[in-house]
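With one protein chain removed, the remaining protein chains of the complex are shown where they sit.
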Amino acid sequence: MSVPSRAYTLEEMTSRLGGTPVGGENVRIEQVASLSSAGPRDIAFLASARYAQQLVDTRAGAVIVNAAAAGHCGNRPHVITDDPYLYFARVSQLLNPPPPLTPGVHATATSFAAEVGAAACIDAHAYVAPGVVIGADVVIGPGCWIGAGATIGDGSRLVARVSVYPGCRIGRRALIHAGAVIGADGFGFARTPQKSWEKIPQIGVVVVGDDVEIGANTSIDRGALDDTIIEDGVKLDNQIQIGHNCVIGAHTAMAGCVGVAGSTRIGKRCQIGGAAMILGHLSIADDTVISAGSMVAKSISRAGHYTGWVPAQAHADWLRNFAHIRHLEAMADKLRRLESRLAELEKKGD
Amino acid sequence: MSVPSRAYTLEEMTSRLGGTPVGGENVRIEQVASLSSAGPRDIAFLASARYAQQLVDTRAGAVIVNAAAAGHCGNRPHVITDDPYLYFARVSQLLNPPPPLTPGVHATATSFAAEVGAAACIDAHAYVAPGVVIGADVVIGPGCWIGAGATIGDGSRLVARVSVYPGCRIGRRALIHAGAVIGADGFGFARTPQKSWEKIPQIGVVVVGDDVEIGANTSIDRGALDDTIIEDGVKLDNQIQIGHNCVIGAHTAMAGCVGVAGSTRIGKRCQIGGAAMILGHLSIADDTVISAGSMVAKSISRAGHYTGWVPAQAHADWLRNFAHIRHLEAMADKLRRLESRLAELEKKGD
Partner (left out) sequence: MSVPSRAYTLEEMTSRLGGTPVGGENVRIEQVASLSSAGPRDIAFLASARYAQQLVDTRAGAVIVNAAAAGHCGNRPHVITDDPYLYFARVSQLLNPPPPLTPGVHATATSFAAEVGAAACIDAHAYVAPGVVIGADVVIGPGCWIGAGATIGDGSRLVARVSVYPGCRIGRRALIHAGAVIGADGFGFARTPQKSWEKIPQIGVVVVGDDVEIGANTSIDRGALDDTIIEDGVKLDNQIQIGHNCVIGAHTAMAGCVGVAGSTRIGKRCQIGGAAMILGHLSIADDTVISAGSMVAKSISRAGHYTGWVPAQAHADWLRNFAHIRHLEAMADKLRRLESRLAELEKKGD
């Protein structure tokens, strides 16, 4: 994966990506690296002028800095840009293009696709059911299953062993990792008088917008009646569960192990920390930040940063302290009673 | 998925499913829908007479109501039944039968099955090991792996990319979603004096009853010595982990992301909320309800509703409040001391 595709001068780089090159006429950059591990063919970045000391020791062939830090670069070739981290991301994309693929349907794949776009690749042991529409430059990786009537937009890549259930629609430039399951049945049952469960067929689908990334072994359920919606630019990490009929707003990012129960609407540009759990039928405002491990049980109508979990402590301390957590109300009562007794005494004393 | 199979009159519907049809001689119902999105060929349901106002605005061709709400239907065709939601589930099943399948072994599948029942389908790239017994009307979907000697009961459907380890037994009419893994090794190791781990072979299997649904990317481990048991009618959502030697009682339902550690016995008809975590070697009474996100660390001998988690709050408030959670015991001590000092003062004052 770290085989360089080709080498770039700072001039070539900045002519494609913007930024101001300083020096480096004879430098050829092949790869990105951290300041501490970079070598003479690598470019690194400095997040902030505060860490400028690190510029002294790095062996990087060039660095990406903001204007404030540029003065600390000495003779080292550098690129000046407003947001070095963002620039670094784009340089890395330039230096690490996706691996080239062989278009066409692999001999071991089974495809009944209704339409397959130009340069699309359906790789080994993939199964594409009837009625599927596959856009241009799509990669259906080894062992993927695409159910009947699903659509996969231009430039999307399903890495390997991805399942897309019938009727689901994936937008353009999706990146979906191994083991992800898009469109399995939502968890919908009616209880019988005998307390068994009667299945409610899940007749909605999953609709995924453009530029969405979905992590390994993540599951997104199809809608019960209406659809489950993942809007443009959403980024989902691994092992996430999205219940039926959720709407995840554009450019929201969720870290690993998050669970969102059914029919919850999460706003745009939210950031949901790992293993956070969001109950069903809630509405979360745009631009909300939820800390990792937090349990959200009520709607959030105002953007902000919300948290709720117990910090780990030494087990013996936890045992002692958490003996009292079951008695918080009793404690509050005791406090109230003490207060009134004290007030009584104070009155007497007057 | 929302392609209607055929249209039904209320008369045809009620002659199959029970309930009393009122009006609707000329109505042909093709699909279920919510009151708000239904059109003239859809049937919707009213959960309770309290929401009867919604009956006024809906465009549904017919509605399902209980006797109390029937008076609010006006001229709208309706079906009267005791439990509209349950009835709705059954109507939806009638209108949305499973997709038809082509029986037989797909050309790309590999099957060494010992027995394959009538009309069973072993789909593309599935692998069925020697000694497997497959019942009638079973679907082994694309990319499934069925290990040696496993059995799959009549009418079961493994949607795609399901793994069933050797020797596991799945009952009748199971529905198992993509990515589920049934029968991987339980997590069993003995520690050596050098603090490395010696594997304990997991020689039990998983036994799954009838009418069980298992969600996407859910894992159920095989037993260490005895078996892991999933009883009839259990419904498991996605991303669930069931440890070795657990017994999950009949008709228990678990929402997504639940974890149950090894050797725990969960009663019948329990409801376990999403991301709840149940420790090992516990026993949970029949009909217990566990709230989402709760941690259960002790056995529960009496049915009831149990909860334990921290509600998320504004981060700044949480920081302030949870600085004290590590000091609950100190707080309780302080309270006790204040109380005795106050009692002392009160005595003096007398």
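We just call them A and B in the order they show up, numbering each chain from 1.
In the analysis below, a contact is a pair of C-beta atoms (placed from the backbone, for glycine too) under 8 Å apart; a residue touches a chain by one contact, two chains touch by 3 or more.
Everything numeric in this text was worked out from a predicted model, so none of it was measured.
Undergrad: May I ask which residue of A:N96, A:S283 or A:S299 touches the chain that does not appear here?
TA: Going through A:N96, A:S283 or A:S299 one by one, A:N96 is the residue touching the chain not shown.
Undergrad: Thinking of the whole complex, not just what is shown, which of B:L17, B:A52, B:A119 or B:A148 touches the missing chain?
TA: Residue touching the chain left out of view: B:A148.
Undergrad: Return the single residue from B:G23, B:P103 or B:G259 that touches the missing chain.
TA: Of the candidates B:G23, B:P103 or B:G259, B:G259 is in touch with the missing chain.
Undergrad: Contacts of chain B with the missing chain: which residues?
TA: Spelled out for chain B, the touching residues are 108, 110, 125, 127, 143, 145, 147-149, 161, 163, 165-167, 179, 181, 184-185, 187, 189-193, 195-201, 203-205, 217, 219, 221-222, 225-226, 239, 241, 243, 257, 259, 261, 277, 279, 289-291, 294-298, 304-311, 313, 317, 320-325, 327, 331, 334-335, 338, 341-342, 345, 348-349.
Undergrad: Since one chain has been left out of the picture, which residues of chain A touch it in the full complex?
TA: Within chain A, the residues that touch the unshown chain are 1-2, 31-34, 37, 83, 85-86, 88-90, 92-93, 95-96, 99, 106, 108, 123-125, 141-143, 159-161, 175, 177-179, 211, 213, 215-217, 233, 235, 237-239, 251, 253, 255-257, 269, 274-275, 292-293, 309-316, 318-319, 322, 325-329, 331-332, 335, 338-339, 342, 345-346, 349.
Definition applied: only the chains that are shown with their structure count from here on.
Undergrad: Just give me the whole-number Å value for how far the CA centre of chain A lies from that of chain B.
TA: Spacing between the chain centres: roughly 26 Å.
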